[in-house]
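What follows is a short report on a single structure.
A single protein chain has been omitted from the complex, and every remaining protein chain is retained in its original position.
This part shows chain A:
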Amino acid sequence: MRAGDRLPPLEIPVTRTLIVAGAIASRDYQDVHHDPELARQKGTPDIFMNILTTNGLVGRYVTDHFGPTAVLRKVSIRLGAPNHPGDTMVLTGSVEATDGGTAVVRVTGTNGLGTHVTGTVTVTLPAEEATP
């Protein structure tokens, strides 16, 4: 694990099911995350993924890569273009800095509209995995 290391991209099909299931699993019942008609009344073309799901996917992307012993310390994300059903989000990431067993990973998620999410994840790895 070194600064500059790139994580392999992860493609997430943004299905209606993922958006609704993610919203409900995160206890978010805002209508824009499950009701297309009410979403349209609020000026958006369709339902869109809630921020908690995006946050969870960013965390998953990093732990998928570093393995089950990796521990998330911080996840900071900013949302841009919404994730609507039928789109695909591609997560990419690179190690921005390392300090002992801790890495700061820069993550970007792009979809058909542009950048859905940019974020920074701080993750700690157990000692034996931190030093290759």
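As a convention for this text, a residue touches a chain if its C-beta (ideal position, glycine included) is under 8 Å from a C-beta of that chain, and two chains touch if they have at least 3 such contacts; residues count from 1.
Operating definition for what follows: contacts and distances are computed from a predicted model.
A single chain of the complex does not appear, and UniProt lists its protein name as "Putative OB-fold protein", one of "ABC transporter ATP-binding protein", "Carbon monoxide dehydrogenase medium chain", "Cytochrome c" or "Putative OB-fold protein". Interface note for the absent chain: among A:V58, A:V105 or A:L125, the touching residue is A:V58. Although one chain is not drawn, the whole complex shows that of A:L7, A:I47 or A:L79 it is A:L79 that touches it.
When the missing chain is restored to the complex, the residue among A:A3, A:A21 or A:V90 that touches it is A:A21.
Those residues of chain A that touch the chain absent from the view are 12, 18, 21-22, 24-29, 42-43, 50-53, 55-60, 63-64, 68-69, 71-79.
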